[in-house]
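Let me give you the structure first, and then I'll get to my questions.
Note that this complex is displayed minus one protein chain, with the remaining chains in position.
Chain lettering (A, B and C) follows the sequence in which the chains are written, and residue indices restart at 1 in each chain.
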Amino acid sequence: MTWITQSLMAKRGVAQGEVRSTHRIDEAAQGKYHYVYGPYAEPVLHVQPGALLEVETHDAFEGLLETEACVPSEKLNFPFLNPQNGPVFVEGAEKGDCLAVYIHNIQPRGPQPCGTTALIPGFGGLVSTADTAMMHTDLPERVKKVVVDPVTGVQWTDNITLPYEPFIGTIGVAPEIEAISALVPDYYGGNMDLPDIGPGAIIYLPVQTNGAYLYLGDCHAAQGDGELCGVAIEHPTTTTIQVDLIKQTHLKNPRLENEHFYMSIGSARPMEDATRRAYRDLIRWMASDFGFTEEDAYLLLTQAGRVRLGNMVDPKYTMGASILKSIIKQHTR
Amino acid sequence: MTWITQSLMAKRGVAQGEVRSTHRIDEAAQGKYHYVYGPYAEPVLHVQPGALLEVETHDAFEGLLETEACVPSEKLNFPFLNPQNGPVFVEGAEKGDCLAVYIHNIQPRGPQPCGTTALIPGFGGLVSTADTAMMHTDLPERVKKVVVDPVTGVQWTDNITLPYEPFIGTIGVAPEIEAISALVPDYYGGNMDLPDIGPGAIIYLPVQTNGAYLYLGDCHAAQGDGELCGVAIEHPTTTTIQVDLIKQTHLKNPRLENEHFYMSIGSARPMEDATRRAYRDLIRWMASDFGFTEEDAYLLLTQAGRVRLGNMVDPKYTMGASILKSIIKQHTR
Amino acid sequence: MTWITQSLMAKRGVAQGEVRSTHRIDEAAQGKYHYVYGPYAEPVLHVQPGALLEVETHDAFEGLLETEACVPSEKLNFPFLNPQNGPVFVEGAEKGDCLAVYIHNIQPRGPQPCGTTALIPGFGGLVSTADTAMMHTDLPERVKKVVVDPVTGVQWTDNITLPYEPFIGTIGVAPEIEAISALVPDYYGGNMDLPDIGPGAIIYLPVQTNGAYLYLGDCHAAQGDGELCGVAIEHPTTTTIQVDLIKQTHLKNPRLENEHFYMSIGSARPMEDATRRAYRDLIRWMASDFGFTEEDAYLLLTQAGRVRLGNMVDPKYTMGASILKSIIKQHTR
Partner (left out) sequence: MTWITQSLMAKRGVAQGEVRSTHRIDEAAQGKYHYVYGPYAEPVLHVQPGALLEVETHDAFEGLLETEACVPSEKLNFPFLNPQNGPVFVEGAEKGDCLAVYIHNIQPRGPQPCGTTALIPGFGGLVSTADTAMMHTDLPERVKKVVVDPVTGVQWTDNITLPYEPFIGTIGVAPEIEAISALVPDYYGGNMDLPDIGPGAIIYLPVQTNGAYLYLGDCHAAQGDGELCGVAIEHPTTTTIQVDLIKQTHLKNPRLENEHFYMSIGSARPMEDATRRAYRDLIRWMASDFGFTEEDAYLLLTQAGRVRLGNMVDPKYTMGASILKSIIKQHTR
């Protein structure tokens, strides 16, 4: 893809967007997976900017929901959910820097049916939860296993096949002194469950600590906007990413770039605050990098901004606000 | 468009989706425009299902922001905002029915620059408002006038042209006994500011009272998701719609159909409630019309549901939740 | 009560806080009760400032839940809920004025048990509603009738008696051109369900239209903060109020004064916006009337502000933010 050579990663990255080394984190190399994003775990790998990493991710249940006969509340043990690979220590990364992660490829792995979705008590966008606490009894639990084929797609039922549109549900860097559940999305990334974070995208993560401590996991084979019941098509994968480093950008939130648009990502509750956070950051980005006044960016996004709902089920909701590169190019020509 | 013959409007409508009469509501015929959605105004027109209506709409400011030198707070006089055409009395419409409105065409009218956007004190998604009341002083007011051409697009600046993607910002039927500001969206339609409500779409509105009392206005030449500052490219138009009637559907919210998807529309605060409302209704729709159990629809939307943010600035936020017809067709084949 | 002579009503009112005429609106005089707050109904009475009104209110169900065997969803017919007395036309009242209503007395009326509470499908703070729409089935319906005695209290069960602490659940003036369901609270008053609006309090309502059009109803014999299931101890009453008029105050929200504090009332969703609205208005009040800078008021309320949750079940949530008069007096001495 030629656009990559024009990406912010290529233009500003320490490794200039080039692959300079390759690494592999398979299950054996990973050993113990992690359930929090924090600086307290021992890095599984040290790399330089320019590293290409092939990573064996688990599904969000660490494979515990093996068959449709499983009862999630019996198998799952909070807070030991959403196992993450990493942390990867990126040499030279310091607080205030930005870690660029270009997603090359996601492939399902393991025996079929390798896709899992489920109804889990107290979890989901249209049910009583610990936060939106109601008097109702929980819905019946349910596990659904589906074949996931990167070519033919996700075999939802005998009749319905959904396209394989994989992405990384959870990716981020470590907070400076906190260690936060991998179920949470926030300013450092985490469990955003935003479908744009898939192959062909670069995500920019605000580094909080020396080495950045990159984590990732929780890949989805398909997901609708909002991840309505809380569980997408979870599947174990081999995910290939490339890591670069941009010095001293002082991002406040994750950002994303792909061939078509620039996106700021906000995670917060209520959902309007997630949206405000995303749009506010995008305005700052348009002002700092593309020559708009903040007021002009605000007015232009009113007419041309795009919003993608990531999740409406996690401890914070996630929204992506974006502007087409085609519009930015008109402005800067 | 051939899909129209397969639409719910064509299959279930009293007029079978056919045009059976044509009417025109120009400024003279309309006379006084309206600022509330309610059953207390005198109908401007009585029509049968199958009526094609050509309507001259005002912009949301009734043309008062004539030049960029205007100061909105001096020109605008709340609650006399967002002037609406109508009400149109549809013969045979009763509480529990559904009014189908197929949008044929929207064309700008009047002298150029006919497009207006503005920064208005206390209004917008990223500023202090009466509800999200803050200690900050208001941003400076501003009016921006733009040329709107249906072929060449919206001339945003010398450099930037946005495509002309018009839609009806405000459309709905009267509540049964309430008369609610045209600034509000809710179960009867109103100020949804949802870009999908444009040419080629059919919107289904839940009738609350005899004759339905259809209102519309507030057409936008372009708008981003959320209508961030609160004011899209407002413009006066000639808008052509076709009205049909489906008996006793007992909708709880507006719904929409176009060539590609079925959408339920929810308006509420906070934004997660708008989204819940939209998705919950879409699940009911998939169960009643397309053969899913509610639980199966919930699970499927988790993987394939799509969400569009209409507005994040009006008294209620508006979200559209949709499912592709291509998926529904796989299921019902 | 001597404090009344020092109230804002007494100091600034056209009638100087004095009773100058007395009137009675019994059921016969009222005739048809109203279900919307608006300027379209015929006034039931014209009065001058200084009028004392004795009003026979219905309970919120207009007496339809006669026994515990009633099924609410069979008896109740939305939108014909929450019947209101009025409108009362107050001579001389104009947009921008403030209607002061001093609540003298509330007494239960009618045969015992005259108190009613209920579980109603789709209504309540801890259940799925039209807005917070969930997949759960509704809780079982239920009606509970209780004896309400102004002296001995509310006979909740054989064991539990709650004090009789009556207040007016719904009171307000008409919007200028809207007619809004009596179930809604907003800037003009309405269904606030705030227990401070009881005997001994003066509520200040922002007049929107000539004559003010005062409505009231929905008296509660007791209610907890939030009105959790959505239905307090509803009861028919004889309610005695006194009406005065303060010219050109340009209030943005209802305000309240009693012997002990000044309170601003905000209604909005989400609940933090209701709270912001209340506190923001209280800061303006402290600046305009009591000699604080806005910043000083903000800092002082951080240390001494008090918040009362009215309802968490109506279309907008209601919060009252208050400051003790004892603190104000220290400042202005």
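Going forward, contacts are C-beta pairs under 8 Å (C-beta built on N, C-alpha and C of every residue); 3 or more make two chains touch, one makes a residue touch a chain.
Keep in mind that this is a model prediction, so the values were computed, not measured.
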* Which one touches the absent chain: C:171, C:233 or C:265? -> C:233
* Structure fact -> Cross-chain touch to the chain not pictured, restricted to C:75, C:144 or C:325, is C:144
* Asked: Which residues does chain A use to touch the chain missing from this display?
  -> 35-36, 38, 40, 79-80, 130-135, 175-181, 187, 252, 266, 268-270, 273, 276-277, 279-281, 283, 294-295, 298
* To do: For chain B, enumerate the residues touching the unshown chain of the complex.
  => 124, 126-128, 132-137, 139, 270
* To do: Could you list which residues of chain C touch the chain missing from the display?
  => 117, 119, 125-126, 139, 142, 144, 154, 156-157, 159-162, 222-233, 269-272, 275-276, 279-280, 283, 295, 298-307, 309, 312, 317, 321, 327, 330-331, 333
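Convention: only the chains that are shown with their structure count from here on.
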* Intercentroid distance (Cα basis), chain C paired with chain A, Å -> 48
* chain A: positions in contact with at least two other chains -> 126, 139, 270
